[in-house]
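Missing here: one protein chain of the complex. Every other protein chain is in place.
Chain naming follows the written order as A and B, and within any one chain the residues start at number 1.
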Amino acid sequence: MSAKPKIAFYEFTSCEGCQLTVVDSLQLYPELLEAVDIVRFREAMSEMGDDYAIAFIEGSCSRPSDEAPIKAIREKAALVVALGACAHLGGINTIRNRHDLGEVRRFVYGDKAEWYDTYPARPISAVIKVDAAIPGCPIDRHEFVRTVKRLLQGRAPELPDHPLCVECKLKENVCLYLRGTTCLGPIVRAGCDAICPTYGDSCEGCRGLVPNPNIEHLKEVLTEHGLSVDQTLAKMTQFLTYQVMEMEAAGHGDPQPAH
Amino acid sequence: MVTALKQTLIDPSIYLPTYGVVRNVRPMTGMEKLFDIALPEGMSLGHKPGQFVEVSLFGVGEAPISICSSPSRSNGGFQLCVRRAGDLTGLLHTLTPGSPIGIRGPFGTGFPIERFRGKDMLFAPGGLGLAPLRSLINQVLDERSDFGRVIILYGARSPAELLFTDELAAWKARGDVEVHLTVDRGDENWKGNVGVITTLFPKVEVHPRNTVAVTVGPPVMYRFVLMELLGKGLPDGSIWLSLERRMKCGVGKCGHCQINHLYACQSGPSFSYAQIKHLGEAL
Partner (left out) sequence: MNPMIIPKAALDDWVRLLRSSYRVVAPRPLHGQHVFGEVGSASEFDLGYPTSVLPPKKYLFPAREDLLKFRTDAQQVEATIDGPRTVVLGVHTCDMHAMQLLDRVMATGYSDQHYLAHRNKTTLVSVECLKPCTAGSFCKSMGTLSTPEVFDLHLTDLGDAYAAEVGSDRGAALLPGLKAARPFADKDTARLNRVMSEKWPRFPLRLEFDVTELPSLLSTSYDSELWKELGERCLACAMCTNVCPTCYCFNVMDEVDLTLKSGKRLREWDSCQLDKFATVAGGHNFRTARAARQRHRFFRKGKYQTDAFGLLGCVGCGRCAEACLVHITPVDTFNELYRRQHQPAAATPQGG
């Protein structure tokens, strides 16, 4: 692409924290503004252009009325990028997918429950074809910039497909399991520079599962470190519900042959 | 004086490519293009059939690609037949004549053509496997009197995916090359054989102990072609193949191309069946 590509940001069910991280990226990499032309970005500007080549969508699709605007973006954009865990995996919004939605609505909205038409939350890729995803809750600033560069080069962005343990060990962190706590690092996609374990927090899986995770045996490790089956499953509900339910529906908790 | 490209790796870095230039690009099929590449003045590739180069597009990366031109027809450059398979090859397909391109190599051992002289040659390429074999076939044809019969059994998925169709026709027209083609699925214009490559083997008879077979194709093809060749009585050491692996560095360091203890980029990727038959990871 020779002219500066026009980019737009959209948000569905989300906290818009990933777009705030984009604002942060702009401070870290001011040259981004030389490389792209932002036409819609409500976190940072009041103009609302709708002529764009690349659309970044934050948030999950969580009600029927989300679908038409998501499809309209796909019609308009040459490239659609899912921005952050909600758009990429459905995010924390999918925790409700394992519960009765009527109850969830009553719990959240009380006597206004009838006003809302929510349904099981889904990632954007369940509604339209997305060309790339930037995982994380929130996204990683450097990865956002890496993704933009790949798109500017005309290349499909690539996510790291190794587990978090790789990055964590290279930082020479104390393994959280050695500290007597637990972590989803062995089955979760790296790329965040192991930021949570670096600060002593266990990985909750916001970047999603690696390809071919050995979930079955990780459950045994979690049990060995004192988690009950319920706690172990709870550990995987925060960000991974959609992925895990999809794997269950496909009939394999662990798709990789052991031998 | 001509410098071999490989000499450039001695100093300063084995990972430093040399800029070549794309002289010509020829679309072959929907998926493959033929690139003709020239090295800088005074530099030659000096390759053997079966070797590969590491091709760089700076800013994108590097990928191993078999050399498909014959050393006997180097003409100051060399050729690569590239299938659009990933990121780098996708961008390679957008290159036009005059584009710079990074080259390191040649790497690998190549086919030991000196051991093939005096023998009947049976070539069995499948799909893109014709690219590396074209290098060897043309070398053999350029030294035709050194070899006995030359038989080519070539299979592709469909008529549109046959590579080097002009050369296949020319080889056939020479009269001293037996060319048999097959496609997995024909079309309305296809009048030749339909079926996988192994359906061609019953059509030729060979002298098992005076024949060298060289086969290059996708991993799944080898098991079946080997059964045919062994069934004709060819000794293990007379069957040669090329094993595709992820030869990331080309210089025996990065570990990606390892087949048991062997680095494909160093000991191969051309191997005789005798060399690899006992390796659990080879086929």
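To be clear about the criterion, contacts are C-beta pairs under 8 Å (C-beta built on N, C-alpha and C of every residue); 3 or more make two chains touch, one makes a residue touch a chain.
Source: prediction; values computed, not measured.
The omitted chain makes contact with just one of the residues B:E32, B:E62, B:E161 or B:E228: B:E62. Interface note for the absent chain: among B:R73, B:H93, B:H256 or B:K277, the touching residue is B:H256.
Interface with the hidden chain, as seen from chain B, comprises residues 9, 11-17, 19, 58-63, 83, 85-86, 88-89, 100, 102, 218-219, 244-246, 248-249, 251-256, 258-261, 266, 280-281. Although one chain is not displayed, chain A still touches it through residues 29, 31-32, 34-35, 145, 148-149, 152-153, 161-163, 165-166, 169-170, 172, 174-175, 177, 185-187, 210-212, 214, 217-218, 220-221, 256-259.
The rule is simple: only the chains that are shown with their structure count from here on.
Distance between chain centres (mean CA atoms), chain A to chain B: 43 Å.
Contacts from chain B toward chain A in the complex involve residues 59-60, 87, 90-91. Remark: chain A residues 153-156, 158 touch chain B in the complex.
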